[in-house]
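One structure, pasted below without further comment.
Shown here: the complex without one of its protein chains, the others still in place.
The block that comes next holds chain A.
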Amino acid sequence: MKYDDHPVVRPLLALDGVCVAYRHHEVVHDVSLEVASGEVVALIGPSGAGKSSLLRAINFLEPPSKGRIVLDGAEVGGSRRSLDALRREVGMVFQNFNLFPHLTALQNVMLAPVHTLGIPPAQARERAMQQLTHVGLADHAHVKPGKCSGGQQQRIAIARALAMEPKVMLFDEPTSALDPELGAEVLATMRALAAEGMTMVVVTHEMHFAEDVADRVVFMADGRIVEENAAGKLMRDPQHPRTQRFLNAVRNR
C-alpha cells in the first residue's frame, strides 16, 4: 500500500493482512481494513467471529501474528517504544470498563495524562474535569467507581480514554455488560462523540447504533470480513447470505 503517494486520501488507520492467533489457533485471518479520519466503523457479527480479537490487535493488546497496523502513516513496530507511541494515540474502552477501583473518577482520568504524557498535575486535572464534564459526570469527579452505576462507570472510562486526546477510539462491546437503560446513556455519549468528528471503531451488538451512528458497517464471521458497506446499505440491503442470515436472526429475536 502506497499511502505516501496519496496523502490526501491516506486513511488515518489501516490494517493490512492482519491475522491474530492464540498459541497456534488462528482466530482472525488476513483482515484488511481502512478507517478514514472522522469515520465511525461498526464491527458486527456473531460471537466468536474475531471482532474483539481484531479490535484488540489494533493497539496490540493481542499482537497480530501477521500483517501490519499503520496509524497516520506510521507503521507500528514491535518495540515497547513504538507500541507506547501507538497506544498514546489510540483510546480503548473495554466491555468491563476496567476502571481503577481504588482511585476516584478524577484520578482515573488524570492518571495517564500525568504519568504517560507527563502533563503537569494541575493542567491534567483541568483536562480531566473537562472530559468528565464532556461525558456528563463532573459531579462524580470525587467518587470511586464502586459507587457509580455501570453506565456511569463506562462513561468515566470513555473520559479516561479521551483525556489522552487520542486520534482514534476503540470500543470493545461497550454496552454488553450493561442493562438496556444504562447502555442507552453510554450510547448517547458515543453518539455525541461521533457527531464531534471522533474517529471510532466499535465492536457492537447494538444494531440500531450501527445503523444510525456508524458511517460504515463491517460484518465479520469466522475470523474474516464477509461484507462491508455504508451503514444504511449493509443493514437494509445485505448482499451476502451469511450477513442476511445474521441480521435476520438478530432482528427476529
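Basically, a contact is a pair of C-beta atoms (placed from the backbone, for glycine too) under 8 Å apart; a residue touches a chain by one contact, two chains touch by 3 or more; residues count from 1.
Note that in this section contacts and distances are computed from a predicted model.
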Among "Putative nucleotidyltransferase-like protein", "Amino acid ABC transporter binding protein and permease protein", "Cytochrome c oxidase subunit 1" or "Aspartyl/glutamyl-tRNA(Asn/Gln) amidotransferase subunit C", the UniProt name of the subunit that does not appear here: "Amino acid ABC transporter binding protein and permease protein"
Among A:Ala21, A:Ala36, A:Leu61 or A:Met129, residue touching the chain not depicted: A:Leu61
Full-complex contact with the absent chain, from A:Ala21, A:Ala36, A:Met129 or A:Val143: A:Val143
Listed residues A:Leu33, A:Ala112 or A:Leu132, member touching the removed chain: A:Ala112
Interface with the undisplayed chain - residues on chain A: 59, 61, 83-85, 87-88, 90-92, 94, 96, 98-104, 111-112, 115-116, 143-147, 160-161, 164
